[in-house]
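My questions all concern the structure below.
Here the complex is missing a single protein chain, while all its other protein chains stay put.
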Amino acid sequence: MAEIPSLQSLRGRVQALAGVPVSVAAPPEHLLPLTQVLMRQGWWFIGLAPDQEEPGAPTRLRYLWQHDEAPWLCLDVTADGDVPSITGDVYAADWPEREAEDLFGVRFSGHPVLGNFVLHDEVWAENLEPMREPVRPLTPEPRMDVERPSIVTAPGRFAFPIGPVFSGVEESVELTIETVGEEVVYPHVRLFYKYRGIERMLTGRTGADAVLLAERVNGPSAFAHATALSQALESLCLREVPARAYALRLLFAELERVRSHIRSLSHTVESTGLSLPANWLIAAEESLLQLSGEVAGHRYLFGLNTVGGLTLDVPDEALASMVKRVGRVLDQVDALYERLTFDNSFLDRLEEVGSIAPGRARLVGMVGPVARASAVDRDVRRHQPYGAYRRTVPRPVTAEEGDGYARFRVFHEEARAAFSLMEEAVAHLPAGPVRVAMEPRGGTAVGAVEAPGGTLAYYVRTGGDGTIRRCHIMPPNFANWHAVTDALRGSAFQDVPIILATFGFAVADADR
Amino acid sequence: MNSVAAAFLGLTAAGSAAILALPPDAGKRASLGIGLGQAALLVLYSVGALAGRASPIALWAIPGWGLMTLHLSVFAAFFTLLEAIVYGAVFVFSPGYLTHAGTPRRVKVYLVVLHLLMAVIALVLAAGDVVSFLVLWEVMSILAYLLVLFRETDVAASRAAYLMFGASEAGFLAVVAAFVPLALHAHGISFGTIARSTRVHPLAPGLSDAVFLLSLFGFGVKTGLFPTMSWLPRAHPEAPANGSAVLSGIILNLGVYGIVLTAVVLNPVPELWRGLLILVLGSITALVGVLYAATDTHLKRLLAHSSVENLGLVLTALGAALTFEAARLPLLAGIGWIACLYQLLNHSMYKPLLFLGAGSIDIATGSLDADHLGGLGRTMRWTSLFMLAGALAIAALPPLNGFVSEWLILQTLLRSVSLHHPLPEALFALSGVLVALTAGLSVTAFVRFYGMTFLGRPRSVAAAQARDPAPSLRWAMGLLVLLCLFLGLAPTYVAAGLGRIAGSITGAPSSRALIPPFFNPGHVLLPAFVAQFHALGAQIGGAILPAPGLVFLHQTVKGGAHVVFAMAPTYLAVALCVAIVLTALAVRYLGGRMAVLHKPDWTGGISHLPATAFYTATGFATPIRAIFRVVLNPSRPLDVEERLSNHFPSSIRREVDDVYAVDRWFVNPASRLVRAVAHFLARLHRGSVNAYVAYVLATLLLVLLVVRLG
Partner (left out) sequence: MSWVYSGLRRPVEAVSAEAVGRGTTPGRPVSAPDPLRTPLNMCPTDALRSENDRVVVDYPRCINCLRCVREPPSLPVEVGYEPARLLTEPLAAAFRHSVHVRVVDAGDCGACLNEIRQLTGPVYSLHRFGVYVTPTPRDADVLVVVGPVTRAMEGALMATYDALPDPKRVLAVGACALSGGIFRGSFAVRDGLVPSLGIPVDAMVAGCPPPPLAILEALLVLTGQVAAGGRS
């Protein structure tokens, strides 16, 4: 059986560019014992990147694991036949395995629910495996008779389908709630209505073009996506980005975080029916959008990041005034937050709804602020510091209860913490260029950042010319949507929109 | 008159024999003819008796105690008339309905039981003495037991029938215990003798109270009075639909008859608490009944719970009437009596209607679970129409009959200020609240009953393929709908008649309390009344005042304030019709350019709705279940979760095991107590040989000791 390198030895190997994973090859029959060893050693499962290196070759499964201040560990299993499902030990691998099954045709023995996941049965035929070379003809075969899952037997049980077209200005996702009325007995989530095939589109692109596509995986956290992909590619080039670029990346990433968290707060407040504070928060978000537009030329920071740095330098004074303006917006949000936390009708809707216990949060694989609200203290910025975060460390923000109110508090608290980071960074702005030319090189790397929603990782394999051969995105919302079943189960109907809002979800992020 | 009675009894006997002798199909056809004949004769006899032309028929003499007699009083004739009408509908319904149920032999026996039961009920009501009453009562209980036992192979059915019989026997013993002191006191068995004797020399107070309580319990069991009704919602749904119609529409009334017989005729002591007791128990009964009716999804069980509710309302009104009588307020008592009898009358019309409709649904779909029905309005148009009428009637919505009686009951309860006594007033207020709540909940219950069964989309294949039943079944339901409509549209005439019937036992005609004399048919309007009417704020001129006899009006002056109520259901109906016609015309002519678009259902964008994506009756009732947790006490749902592998639930089975409130509060503790005592006694019996030897020795020693000392 393959040896897992000891943590001591790995910690010694942490470098400035930690993106290149330590690979441990293992035959499928050793997968389960190795997984158990990793779990015992306290590694975190982040994602499963299936990769096919040559057309016609078997799919290589790359199980990506993370540990504090250690480089990425990649458990490399060749799927030549059935692969045992690790979901018995790592429930977080549930959806990644389903995804690999749909896109690569990997058969996981022991996974009870496979198929009809990324590729909906309404549209696509079975066994299409669109990510494998050679590609089969990808023509849709529409069907109308796809049944919804049904696992509840109870007198008077009925299914309550919601979506994909919701009533407000909402992203497309489907929920089927099994119920006997008033109470959610069991919810089924269906993602991938917005599957755009981005990973397939990334194949064959150059770094700069790929970043433009990565930005549009999820518009509201475009900068995080661009940073993650750029970092992965930069770590392959073995060259550091200028210090000023790192500092600016931090500033814009934290600006995006503040905006995104205010947006999450506004969704939560809106779902409880308090339209006035919700609208104030929407206005606060708008002022940050305008700020982004003025400083970076794009309201959502599109086109700003690229491999090797930023496409645009911003004068120090402009950055300083930007941080000041963020502070003013946050002051308004703080005043509102104070009032909201004293509003009983608001708190009643949030407290003890959608609770996820800490152990459960880790089990289902939650990441980011919503996980931190369930006392899972994981933050890429602190535990695998990258870029300017190696010097400017954010303060930890967590809560214990794991309910809607805990998530609300963490979102607010983190927006505050992000602002402190911005103040710290803007005080010590390095001078110099914001971009260096990068020599393209081949190799495999992982780029991870703390996106507003949580851990966002890009697995990238490039060819010798620097073009992308395979890119796998592990977005935070994909991990967190997996927790929705837990959060909704047993709750009252009228709490469902509130619970969903407290997660601050982005569907586009999960669907890719 | 006696020849009519003889013909009725003769036809019953000969008809029953003929049905037994004929082959099944011919028997069923014969049953229709015989049944209609029986019903016609009974109507004839009842009408005669209502006119006071029934004479006693002597049976046998019991030496020293007087004659056994049959004598249909005016009051009892009201019940036989209801019986005749309900039975008429049931006999029209039965032949077509029973082709779908049971083996031919069973159906034949069942029909005979049905025919015989009709005669026995009539005889119980005609019984003029204690002995024949008790004997016939017992025969009636046995026949009713056989009705419920139709599906004897079904464990639940036979257990329910047994439970009903057991409850009925317990009640019977209590009734016997109540009659014995009365007969001893009067030294005669004739009801007339007893009534005369207790009027002159009432029973000793303690004994009189005991007789009242025993008879209230004995007959209360039969009516489903709280807390003795746990048998009712179990037994009534088990009979075939026509049997349930008889059980709910007729036999429950007999309990009310019994209570009135003992409390008003045989043992009349004007004490406030008696009326108040009936009032409070009645209103609690109504609330418990309606709560279960609003949450049960089995259509017939729902109707049975609603029978509990309706009889509870009847008894509430009766309690109010007796209280007012004891308080020497005969006018208010009269209103109470009218409300009581009106509610009884209504229930005897719409409940059989609904049961027959449930039977039609049963034979069309094979299911009575509202969770699996739905959409029948499109496939069973006639049944749907009749059931809509029945549901509106029982939910007490104008212009149908239920509205009139429930309105009268509430008005009666509001009169409690006249009692001038804080405790009764408080109890009346409490009952008023409970009855108002009941009225509201019964709307929910029957919106759910109708909506979940007939509206929406079918939730099962059987429901999608349902068809209306044969014409004879529709005729039966249609007849009852017409009667409901009549009772709702001409309530003042009905109320006047009911007032006379009540007057036959209370002595005072009570319709005058409610329908002013100058408003009665045949009277001209007095200017004084018009003035009085205006004083109430009615904006109606003398010239266009309502036609005589179509308005309920009652007015008392208390402390300078007018306490008043007035209502005219007939005009309400006319106004409703006018409003509907005007709306239709307005839509037709003002909205002429509007086009109707037919589009597929909006599904939120999914390719097709899951077959089960429709609200169920259980779902509809969930809020009520949550709000009235105290009474309904839904058991904590027990979710049994199965997993295919770690973390993946593959099936969640939710079992609900709710215990009926009355069982929870009374029956189960009592039965636990009885079991504990029995267990203790059984230990004495089942001891070891050594223990018995010890008993023998101890006894011997004791005897020796006694002898020695002696």
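When the chains are written out, they are named A and B in that same order, and each has its own residue count from 1.
As a working rule, a residue touches a chain if its C-beta (ideal position, glycine included) is under 8 Å from a C-beta of that chain, and two chains touch if they have at least 3 such contacts.
No experiment lies behind these values; they were computed from the predicted model shown.
Enquirer: Of the residues A:263, A:409 or A:470, I need the one that contacts the missing chain.
Expert: A:263
Enquirer: Thinking of the whole complex, not just what is shown, which of A:127, A:279 or A:494 touches the missing chain?
Expert: Reading the full complex, the residue touching the unseen chain is A:279.
Enquirer: Per the definition of touch given earlier, which of B:99, B:472 or B:607 contacts the omitted chain?
Expert: With B:99, B:472 or B:607 as choices, the missing chain is touched by B:607.
Enquirer: Which listed residue, A:170, A:240, A:352 or A:424, touches the chain dropped from view?
Expert: A:170
Enquirer: Tell me which stretches of subunit A touch the chain missing from the display.
Expert: That gives, for subunit A, the contact residues 120, 122-124, 130, 138, 140, 142, 164-165, 167-172, 192-198, 200-201, 208-209, 212-213, 216-220, 222, 263, 274, 276-277, 279-280, 282-283, 285-286, 289-291, 293-294, 297-300, 302-303, 311-312, 506-509, 511.
Enquirer: What residues on subunit B make contact with the chain left out of this view?
Expert: Listed in rising order, the touching residues are 597, 599-600, 602-607.
Convention: only the chains that are shown with their structure count from here on.
Enquirer: CA centre of subunit A versus CA centre of subunit B: separation in Å?
Expert: 64
Enquirer: Which residues of subunit B touch subunit A in the complex?
Expert: Contacts found on subunit B: 297, 371, 603-610, 612-623, 626, 637, 639, 644-656.
Enquirer: Note which residues of subunit A are touching subunit B in the complex, please.
Expert: Residues 85, 87-89, 91, 94, 110-113, 122, 143-148, 150-166, 172, 174, 176, 178-183, 185-186, 363 of subunit A touch subunit B in their complex.
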